[in-house]
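Encoded as structure tokens, here's the structure I'll be asking about.
Note that this complex is displayed minus one protein chain, with the remaining chains in position.
Chain IDs A and B follow the sequence of writing; residue 1 opens each chain.
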Amino acid sequence: MSNDFDPKILAFLCNWCSYAGADLAGVSRMQYPPNIRVIRLMCTGRIDPIFIINALTRGVDGVLIAGCHPGECHYGKGNLYTRRRVLMTKKLLECIGIEPERLHLAWVAASEGPKFAEVVKEFTEETKNLGPNPLATLTREEKGK
Amino acid sequence: MNAIEHIPTVCPCCGCGCGIELVLKNGKIAGVEPLKSHPVCKGKNCLKGKNAYLYANSEERLTTPLIKKNGKHEACSWDEALDLIARRLSEADRDAVGFINSGKCTNEDLYLIQKFARIICKTNNLDNASRFCHSTSVPALLSTVGAGVMPTSTLSIEKADCVLIMGANIQETYPMIANRVLMARTKGAKIITADLRRTPTVKNLTDLHLQIHPGADAALINGMMKIILEQGLADTDFIEKRTSGFDELKSYLDTVDLPEIEKITGIDVERIKEAAVAYANAHNACIMFNAGIAQHAGGVETIQTLADMALLTGNYGKPGTGVNPLRGHSNGEGFGDMGTVPVFYPGFQKVNEETAGRFEFIWGAADLPDKPGLTYMEMVEKCPFLYIMGANPAMSAPDLNELRKAFEKKELVIVQDIFMTETAEMADVVLAGTSGAEKDGTQTGVDRRVQRLRKAMEPVGNSLPDWEILCRLAEKMGAGEHFPFKTSEEIFEEIRKCVPQYRGITYERLEQAGGVQWPCPDEGHPGTETMFVEKFGTPDGLAHFQVAPYKAPLEMPDDSYPYILTTGRVNFHFHTGSMTRRTERLQNEISEAFAEISLEDSENIGIAGGDEIILKSRRGEVRTRARVTADIKAGQVFLPWHFPECLANMLTGPSAGPPSRMPEFKFSAINIEKVEADGK
Partner (left out) sequence: MENNFYLAWSPDSKIQEMGSSGGAVTSLLKFALENKMVDAVLAVKKRNNSRFDAVPALITDPDLVHEAAGAMHFAPLNMVKIIKEYLDGAMDMRVAVTCKPCDARAFIELAKRNQVHRENLFLIGLNCSGTFLPTVAEQMIREAYGENPQDLAGEEVDGGKLIITLKDGSTREKDLEELARQGFEMRENCLRCSYKIPRMADIACGKWGNKGNAATFIEICSSKGHEFLEAAVQGGALVMETATDEQIEERKRKETEAVENAQAREKKELDELKGYSSQQRLEYWVGHLNRCIKCFGCRDACPICFCKECYLEPYRGCIPGGETPPDIMFQLIRLSHVADSCVNCGQCQDVCPMEIPLTRLYNFLNREVADIFEYEPGVDINQPPPLTTVTDQELFIDPPDIIYEDASAR
């Protein structure tokens, strides 16, 4: 696939760890692809699977969730719920026919600026290879036909 | 201790006649469930059915009769209201009273109102809103096959291997019929839809969409018939044995010019050919149609062409075939059977001296009217006294400005309904009726299916069933002996005597889910699934081909009014919304009117989706919001007619002449104006 496809990625970052980590990557002037749009939450445990699925039906090409490492969640176990929900959501996407690789969960601590950049780079590359979100194309075709 | 009861009854909305169960907790309606054993709905309901009868508990219910004094409605007793009516009606001239009734009433209610009109007021001035939907179907089908009813059973639609849907959006308006079409399609049937819009039916159920220019359907079918003849696909055996008039049709079809048809319909000849060949090659081809075809000045001709095409290809008399009108109301078939029309007594017996004489004998009455009565709009114009039962002309009739003026000049307007409808607002006397959940009775669905309605709750407030009100009024007018009925079953027993098609049906037989389909001549007869198996309903038993050329709509667009308006329904509301707009779940889905405008037109006029616009016709104007979509073609506008704040019928107008007198709801010329930011 000729890759002038520029994926749109929605990133959910938690206030205490990954958002800080992203900040650190920023002030350290680390380069990473500009494809992500960030939504900051206090904890990734706030993420209802519906947010992820909704984003993918609205045309986003990939959803990235980055939270604290297990054992380091500011609220104790929030990220553990996230992990379970992401496992379920990936399966849901797979059952429906959307590539589960379009959803990615990573643990990024506040001090892990380089890791954040790396995660974004890898995920953007992966999403680029997957191509545009097929559900969005399907719904767009339906409405425009 | 809690008590739970399940009362099986029938949905009061469309003509599918789906079974529902009202769940009563401690005597009050707590929910609605689909009836699993019902043969038509198979345990499935649409959103309207799932909320059926919940409006019966609305606070807006009329709970007492009202009399208008000094411009305001005041509560009164039944005696007061009925005494007043009795006095005024007794003074009225013969034929000065018009009875407008409704397919929302039960067979028992309707049977009594026509008996009342004929015995007491000595008039045949009876009509209802089917004037506005199937008054073209009846003469068209009478002239071809001898009966204006649905010849196949809903269940048999599955057996068709080709279904042609004309002017109907069945997925939104008749979901259980759409289900059967879906089942047919799963088995390999080809589904062809002719509709000017890309409706959900087109997108989900259709293999070949003919996006036809509005009103051009007769041209399309005549074109298809020409192709069928040219390709040698006509069923010559059937034509020979069961029809007459073929030669005249053939001569006419020889003159039909396909390039001309292409121009009129806006459809490529190749596509017309594809449709024609698919239809003609099928073993069992089914045509169904509704208002999109019928509500035109040329409706009679179009439906005749449909019947012609079915006859041409031998598609009558077998399950899953025929030309099937889809009646809108839950009792849309029943009202016709009960004779609440100006030209028939009960049982489709024509109004004339002979029939009048026969009913004089059956009813023990004298001097029954033997000349056809006035139709709906004629009554609205000419009758100084109007008795309106379950109908809402202030929303469903065409040219509403004129109607309002006419109402102001009436001697007496009586409205019998369950809510203060727009028409009831204008009435002098308002009589509080009951919904179908508060009374027993029967109703007859599209496929001639007579079913039982069961009482699930007591009448709200001081309301009374329609039939009981008529009995009381008749008593006051000195004709009580003809109305001695204490139960709806007693009325049904009399109906059986007068309507030969119902003779074999009893309340006991109606205990089973799915009722009995007429004709049912005797109690041992199982009911009739498919009509015209041996003979047609004509006097000679043969079907008659009719030459029916395309007739252009009455009001073509011009420079002042360049757009074509068509009206229709949506999934979530039913008709004038009197029931559905008082049902929370349905009102939550859509509570505001909208008009579908094409992408091109919206660009040209400079409007975006959600903008307020004004639609204007020669007769009136309405304000609404634009919904911009690719599903409608440039130059065309679709407006649902469920919303009293945006009365589609302010805009519609001209009516055809006899025999149908159908208002051309589906084709009016309008203009669109943008509402500027400052509201101008």
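Simple rule for what comes next: contacts are C-beta pairs under 8 Å (C-beta built on N, C-alpha and C of every residue); 3 or more make two chains touch, one makes a residue touch a chain.
Not measured: the values here are computed from a predicted model.
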item	value
Residue of A:Lys8, A:Arg83 or A:Lys121 touching the missing chain in the full complex	A:Arg83
Footprint left on subunit A by the chain that the document does not show	49-50, 53-54, 57, 69-71, 77, 80-81, 83-89, 91-92, 94-99, 105-107, 134-135, 138-139, 142
Contacts of subunit B with the absent chain, listed as residue ranges	1-4, 6, 8, 21, 23, 25, 30-31, 33-34, 36-39, 41-47, 49-50, 171-172, 175-176, 178-179, 182-183, 186, 200, 203-205, 511-513, 570-572, 585, 588-590
